[in-house]
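First up is the structure itself, then whatever we jot down about it.
Removed from the display is one protein chain of the complex; every other protein chain stays in position.
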Amino acid sequence: MENTIKIKSRSVWSDAWDRLKRDKLAMVSLGVIIIYAVVAILSATGLLAADWDQKVGESYMAPTTEKISLLFGTDIFGYSVLRKVIHGTQIAMSVGLISTLIAIPIGISLGALAGYFGKWIDEAVVWFYTTFSSVPGIMLLMSIAFAFGKGLTTLYIALGLTSWVGLCRLIRGEVMKHKNREYVQAATAIGAGNGRKLFIHIIPNVIHLVIINASLQFQVAIKSEVILSYLGLGVTGQPSWGTMIDDAKQELAQGVWWQLAGATFAMFFVVLAFNILGDALRDALDPKLKGK
Amino acid sequence: MNGSWNYILRRLLYLIPVLLGVCLLIFVLFNLVAPDPAALLLGKHATPEQILEVRQNLGLTKPLYEQYFDVVKSAFTFDFGRSWKTKQSITTMIRLRAIPSLTVSLPAFVFSTILSILFALLVAYYRGKGIDLFVRVSCIAMMSISSLAYILFFQWFFAYKMEWFEILGYEPGFPSVLPFISLPIIIWVILSLGPDIRFYRTVILDEIYQDYVRTAKAKGLSDRKVLLKHVLRNAMIPILTYTVIQLPFLLLGALLLESFFSIPGLGDMTIEALNESDFPVLKAMAILSAVAYVTFTLIQDILYTWVDPRVKLN
Amino acid sequence: MDWLFRMKKHLAILLLLPLALVMACKKKMSFDEKVLYQVASAKIQGFDPVFASDAYSSQAVGKVYESLYQYHYLKRPYTLVPNLASAMPEVSEDGLTYKIPLKKGVLFHNDECFPNGKGREMKASDVAYSIRRLADPKLQSTGWWLLENKVLGLDEWRKAGGDYSAPIKGLETPDDYTVIFKLKRPFPQFLYALAMTFTSVTPKEAVEKYGEEFLNHPVGTGPFTMAPYEQNYRIVFEKNPNYRQEFYPTEGEESDAEKGLLKASGKTVPFVDKIVLQIIREPQPAWLSFEKGRVDMFGIPKDNFDKVVAPGDAITDAYKEKGIVLHISPSLDITYIAFNNADSLFKDNVHLRRAMSLAYNIDEVNKLFYNGRTLKAQSIIPPGIAGFREDYVNPYREFNLVKAREEMEKAGYPKGEGLPVIKYETIASTTSRQMAEYFVKSMAKIGVRVEVSTSTWPQFIQKVNTKQAQMFGMAWGADYPDGENFLQLLYSPNGAPGSNGSNFSNPVYDSLFATSSVMQDSPERTALYERLNQMAAEQVPMIYGVHRKSFVVKHGWVRNYKYHEFSQGMEKYYDIDLEEKKRLYQKM
Partner (left out) sequence: MLLSVKDLCVDFSTQDGTMRAVNNVSFNIEEGKTVGLVGESGSGKSVTSLAIMGLIPDPPGKISQGEILYKEQDLVKFSDAEMRAIRGNDISMVFQEPMTSLNPVFTVGDQLSEVLMLHKNMSRKEAWEKSIELLNKVGIPNPKHSVGKYPHEMSGGQKQRVVIAMAIACEPRLLIADEPTTALDVTIQKQVLDLMLELQDQYQMGLLFITHDLGVIGDIADEVVVMYKSNVVEHNTTSKIFYQPQHPYTKSLLACRPSSDHNPKRLLTVSDFMDAQGNPLTPETSKMEKVEKDFGYDEEKNPVILEVNDLNLHFPIKAGLFRRTVDYTKAVNGVSFKLRKGKTLGLVGESGCGKTTLGRTILRLLDPTSGEIIYRGKNIADLPKYQLKALRSKMQIIFQDPYSSLNPRMTVAEIIMEPMILNNIKNSKKERFEHAQWLMKKVGLEPEQLSRYPHEFSGGQRQRISIARALAVDPEFIICDESVSALDVSVQAQVLNLLLDLQDEFGLTYIFISHDLSVINFIADEVAVMRQGEIVEMNTASMVYHQPEQEYTRTLLEAIPRGVPKDE
């Protein structure tokens, strides 16, 4: 296909990208997410806020502009809340990313299999997710924590394993629709097998839903980390936004609002950015919904 | 009509495999994976003999298949026995706890649904205008704050600082319950307003571009009339799906809200049971929510036929 | 719905309307009735005394039920006084037979289970019945350990299946107002057992009528009654109209008179008409409720110390203004980080244990987590109990990194080389998490690498009980005020799953403990306790933490309050000054 690449053409994707580029709010959001990602990477590699567990002052010092590290005040140990917030970015982004990466393959594969093959495979998958979603999510989360112990890994797995149902349902429905589209019939007519029809034809046509779903899943995971921290399933040994907000429940009455504020704001912007980007992606990738 | 009864019956029969699945799931999760409750029940002075006795009493020494069968049995007889931890009858526990849960969740759900539909209609009507953008952005912003942060802040600010509400507690009876449940309800409404408005707006806009809307306008109907009669009625179909399926979860109540506002509801009970490995309670809650889930999907289907004449139960 | 569009501008008003309605019907505080508002931070399991093992349930049960004995409200150290018993028991020479006379005319609460709903008189048979219930194998009481292997024939009775009509050798009721206990072996702490809620007297009629639901239908002899328990988070107790004549104590500690605690001397109790017990799990709302006067008294969560307490343990002026009073009292407990002494790493390596103890800066812990208001623990017995010595200093308790490093070398792990990563188990609460973080940091200073593993409470208990936890943080509160209750934590037969979760095993310690535990209170026993306590310090089976203090704030209108370690049933002594409440309320 050497010849083809030279000729510039606009695929659905490049069209979508063009549309996305025109959406200023979406681009700002993308920028915010990139900044968070960079902060997370810098923090993970130890270039930023590696010294979060160093005392920078007394316990519970109020925010002050004197020193950068005291910008958000200190926590109970006298650690810099700012550094903890920065370090928490790493946890939040990794929780979002990894749990999404766990949920999506499960959702796509089960959804696609059920939607494409139908019959008993569909029945089995539908049974499986009906069963799965009729048990309260919190029970699943807690028992996954029982099985894997506490910590970051459990957080990834728990959030990943409990959030595939929505995507699975969506993909199943879409695949069912596409299965009967004429272009798939046409593929049958030219002799394409099931694998080819599913992977080359149908999945690329529903994959945009996955991208939209992933951007929303990402922020849901970040938010869930807070709830899980409250339930005692959070991260240990390092600060996360969830544990910071959880700490705040004992601090607020005492007038220590900066841990809550710091973590809430840090979270607010990235979740906001993901939400806006998710919307914009939907508009861009699903042009029939444009402008809604 | 015979067809619809068959359908309903068939769907109810579907409960059987789902319940078996749920039983298997919770059996695996809580009997095999969760920690042994015996020692916990006996407290700090336990001896190995006593632990063994308790395990026998709880039926934990039976072969696994028998234990699974016990779970299945209780799922179909609805006889959940007593809590291991509190010795309370689980049926009574659920009955007593369901009321406070619903006292908060039901009005909250009704308010938030009505409010979001109203707002969604408003912004759909003014789509593309300033008010639309404002509401959309506010929705997203509201959704971007952790629910825990809302609770902590609202309780501190509105109940404590402003003294508008009781800080916490729960008193049965009307209207004495009002000052206790209003703040949790408000927080619930605020938490669900964002996603709800967004969803309903999309649903309504999906309908607004349909051909029949053009026909209705060509008849000379005003935009509002078209929106409120034609569009809304059609939008009810996805709206119903969205709302009805939330209903079984109302029973569980709002976890964090119940904890923070000391509302003795089912969500709170579930969390406690999880923390105490109170398997019978968890089992009961899982089975109950599975039954509720399947039942409400069925109700949803039946309601479809009511809002959408094209749908027949088949 | 066209109004919606017309009303667009007034939408805000529309939304605020219901809000205003709610605010209008906010509860008003009543000043006509003496109501005591209490708070508990965990739910009440039920009202069956034989299951009242946790502190909050036992306190709730204690309002309704009574035991034969109780602790004196004001005297310290804690001493027993008769409650349902009419006098202290006659104990035989060999310390094996206890003859207990009962008060006459003690009535049970009025309840449907009795003929005509009138509470009948409490008799000796009720005591015997209640003791049998505690031992009943079908009930699996959580308090059985208290009497296990102690009362003659009781264990056999339990083994035989618990036939209530079968006689028990060690439990006799010669007449309606006498109970005689015969013990298998001397058990000097036996009377304490009879002061615990587990041994509260319950009427047979209620148990039989309500069956398994008995736990929701409390029918006792206590100062307060309550309606059937509905598992609400708000439990209301009413003054018992049938209550016998009980009086406020006339003597106490020296300072009590000065504090006004003796003003009510000789008056009939209880004083309050009603107790409202609110269960609030989260500290923030609990504190906020207290500040608003919705709760009368409240144990402060550690993080609120600073706000309330000015330097020097006094209450801050802002609160003093509001009439809030702070009570700081030592509590009979100890916190510790246990080594699993069955673990090969710690088993025979006292130096490693010592090194880790020396590296853990307890003063810093005290400052960070308890605002410097606890007592550093030297060994296992807390102050206020025989066996504790004011002048004893544990050589391995100080914070000394130099010494710690020396010990590390002696342990065979210079600078931590060759030492595997140690796993520290903790539960998943906010404070436990922070404490674990601090422990990890401390150990890193001497090259000991620690990994934290958090669990839910059941998981944590399971790990400890199956000896899988390598190290773990714990606390122990006294069941009764006797050194034995603490020393038994290191007695090897109590090893996991028993109370000796550290699995410490030392033959010398074991034999000394066995000797001391059957001795009546005496200087010899105290000497033995002290020796055991010193062994416990030097062997470092655990890193001792602190003896905590209880911080209770109460509003000015609560009268006669004094901190009590075993406070079940003590509400009968509290009083509410309604005038004062009205006055202080206006200030809020």
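Going in written order, the chains are labelled A, B and C, and every chain counts its residues from 1.
By our rule, contacts are C-beta pairs under 8 Å (C-beta built on N, C-alpha and C of every residue); 3 or more make two chains touch, one makes a residue touch a chain.
Keep in mind it's a predicted model, so treat the numbers as computed, not measured.
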Touch partners, limited to displayed chains, of the chain removed from view:
A, B
Please pick, from A:Gly31, A:Pro204 or A:Gly255, the residue that touches the omitted chain in the full complex.
A:Pro204
Of B:Glu53, B:Asp206 or B:Asp308, the one touching the omitted chain in the full complex:
B:Asp308
Out of A:Ala187, A:Leu209, A:Ala253 or A:Ala284, point to the residue that touches the absent chain in the complete complex.
A:Ala187
In terms of residues, what is the contact footprint of the unshown chain on chain A?
1-5, 7, 9-12, 15, 22, 181-183, 185-192, 196, 200-201, 204-205
For chain B, enumerate the residues touching the unshown chain of the complex.
3, 6, 9-10, 128, 210-212, 214-223, 230, 233-234, 236-237, 307-310
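Convention: only the chains that are shown with their structure count from here on.
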What chain pair has the highest count of contacting C-beta pairs?
B-C
How many angstrom between the C-alpha centroids of chain C and chain A?
45
Nearest whole angstrom, what separates the Cα centre of chain B from the Cα centre of chain C?
37
I'd like the Å distance between the centres of chain A and chain B, where a centre is the mean of that chain's Cα atoms.
23
Note the residues in chain C that touch 2 or more other chains, in rising order.
282, 284, 288, 291, 455-456, 459
Within chain B, the set of residues that touch 2 or more other chains is 34-35, 152, 156, 160, 274
Complex interface listing, chain B residues touching chain C:
34-37, 39-48, 50-51, 53-54, 57, 82, 85-89, 92-93, 96-97, 100, 115, 118, 121-122, 125, 152, 155-156, 159-160, 163-172, 175-176, 178-179, 182, 186, 224-225, 228, 232, 259-264, 272, 274-277
Chain C to chain A touching residues, read off their complex:
282-284, 287-288, 291, 301-304, 306-307, 368, 426-431, 433-434, 436-438, 440-441, 451-456, 459
Sites on chain A touched by chain C in the complex
53, 59-60, 76-77, 142, 145-146, 149-151, 231-234, 236-237, 243, 246-247, 249-255
